[in-house]
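Written below as structure tokens is the structure these notes are about.
Here the complex is missing a single protein chain, while all its other protein chains stay put.
Think of it as A and B in the order they're written, each chain with its own count starting at 1.
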Amino acid sequence: MNTGEKPTAAKALMLLPALIVLGLFFTSVILLFSNAFVDRGGFSLKYFEQILSRPDYHVVFYRTVLTSIVVALLAVALAYPIALVLWRAEKNRNMLLIVVLVPWLVSLVVRTYGWIILLGPKGFLNAFLGWTGIIDTPLKLMFNDTGIVIGLTHVLIPFAVISILASLLSIEENLEEASRVLGASRLQTFRTIVLPLSLPGVFTSLMVIYLACVGAIVTPLLLGGITQKFVGSQIYQEVMATFNMSKAAAWSICLLTLSFVSLVVLKLIERRALRGQE
Amino acid sequence: MTHPATTQAAAIGSIDIEKVSKSYGDAEVLSEVSLSIPAGSFLTLLGPSGCGKTTLLRLIAGFIDPTRGRIRIDGRDMTQVPTQKRPIGMVFQNLALFPHFSVAENIAYGLKLQRRPQTEIAERVGRFIQLVGLAGLGDRRIAQLSGGQKQRVALARSLVLEPSILLLDEPLSALDLQLRKQLQFALKDIQRQLRTTFVFVTHDQEEATMISDRIVVMSNGHVQQVGSPQEIYADPQNLFVSKFIGEVNELPGRLRAAGSTLAIETGAGTFELPAAVARGMNPAAGDNVVMCLRPEKITLLDGGAQPGPGMVSAEARILDTLVIGPLTRVTLDVAGTRMTAVQMTDRLGAAAPGERIRIAFPADAARVFAPLTASLARAFGEHA
Partner (left out) sequence: MRKLTPMTRAAGILLLLMLPAPIVIVFGASFNGTGYIQFPPESLSLRWYVEAFTDPRWGRAVLTSLWIAAVTATLITAISFLAAYFTLRYAPRISSWLELAIFSPLFFPHASMGVAAVALMAGMGIVGTPWAIILAHLMVTIPFSYRPIHVALKSVDPDLIRAAEVMGASEMRALWDIVLPICRSGILTSLLFTGIISFDEVTVTMFLIGPDITTLPVQIFTFIQDDASPVLAAISTLSVVITFIAILVLERVAGLSFFVQRQSG
């Protein structure tokens, strides 16, 4: 809707509120950095050295990254059939979409709380299995990596559904028909047409889910407990319990760097996978 | 009133464009265009895409400002006047009807902005819905209208404000031929009734000649010629205009001699023409020129008939004839050059393909021009 007019200086003020919000955001990032390199009033790399040298911290990062990769792959794999169903459900799509959107938009805390009720030692599942007599002692489904993976995957599937569905919906109807007419089987059509063309949505999901996982606090804290530390839960503790901002900032920067590196790697994989498309 | 452009008393509805240029960066899309549009006229800006006609219209509307030069409306300098304050109406190429308003609401919008009383708005909207032939459709949504009806809404919406000037930017280009013809007549009719100055932009020469009192032929940011449709057709001032309006036989050639008569050597033979047929050039021996001849100026001579006085003749062979009702197009081979002649069908006689005949045309009916410059040739090529 560009009308080719030159703006007056006064009109440029319309940009100001947005620039203030963005300015505050970038200032906060700068403050994050300035906090991280300070200890007792002077420049220090103390907390970075600490992260590099303590094996127990390595485990935390290792667990966070590995869990996030597993969750991202799992969520996309489980989301794909749902997206296919929504793609094909032309009449009821809006209703089904609400079934996906509600879990996506309902607060993380509530959804995680649901899993606590389900998976907890005195939770629904154990109560049910105990009642049926299948088990005598409660299964340990929470306060371990399983709990974190289940919780995070479930929390993030809806986004993957929406993103993959968007990709599927952008496939031209007649491409598939053409493929079928040319004699491709249902499976071949899926493999050669549908899947490749939905890859942009798949990669967007992987990226967003991975990012959401490595930066997660609530779910790991509630389902992983104190022993199965995540980078997010460690950071939360440093800020809220030990009030060590510098350490929290240093951890945040490591997390930030880690996610940027992962994003670059993922982008490279995506470029290879999508070569020839578009 | 020797300088109407500079007096306050200039007629309401007149536009004076004074040496207006418009550049975007290095690209000049209008160069030093001067044009006087009399009040109450139906003027068409005609030219191929990229000729600057739409830019000129937008300058008049005030959507963009000229890089240099001045535009006056009713004698008033408009340079500092924003679009909202100019006494103009506009019909857009894509019509720009407000999709969330009904037909009546679209037409009433400008009146509402002027805070006219409710009763007056209702009365005027009704009158203009009637005028453009949409009676009974006032409550329709825009999406429920046909192309032609939308067109009429756009027209009524602009006219209801009774602007002294209406700008129309290729408003008929999206319609099919029949509807287009219908609306061309409707437009002309409404313009005659209201005596509003219409400035109409089109790339369609047929539409331009049918609809307007005056045509401005433009190309490459320059005005090529201004005149009535008859003038432009009968007496084009350069090769571009000649080619752009109507059909023409083009014979590229070379001037052998240039004095009181011009001797032009072409592929179809050498022709002796009076010097007065040259346009837009100072003929000199050795010049490359293009001789142009309208198809209807050519007469096929029956049997041994002699060309009349002032006629120039040549040998030809008939390649093909095509009867289009009262007229017949005859394709000729004149010494290896293909030419077209248009004859009254009933006066054609027994012209059959393959037959050798003589053709003749009045020497002063031909026109001689300098060849197209490279940039004009490009503009034409993009059009064709």
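Basically, contacts are C-beta pairs under 8 Å (C-beta built on N, C-alpha and C of every residue); 3 or more make two chains touch, one makes a residue touch a chain.
Note that the coordinates shown come from a computational prediction; the quantities given were computed from them, not determined experimentally.
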Chain not shown, touching residues in chain B: 61, 63, 82-86, 88-90, 92-94, 96-100, 109-110, 113-114, 157-158, 161
Touch residues of chain A, complete complex, unshown partner: 1-3, 5-7, 11-12, 14-15, 17-19, 21-22, 24-25, 27-29, 31-32, 35, 78-79, 81-86, 88, 94, 96-103, 105-118, 120, 122-124, 127-128, 131, 154, 157-158, 162, 165-167, 169-170, 176, 180, 186, 189-190, 193-194, 200, 208, 211-212, 214-218, 221-222, 231-232, 235-236, 239-240, 245, 248-249, 251-253, 255-256, 259-260, 263
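By our rule, only the chains that are shown with their structure count from here on.
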Cα-centroid distance, chain A relative to chain B, in whole angstrom: 62
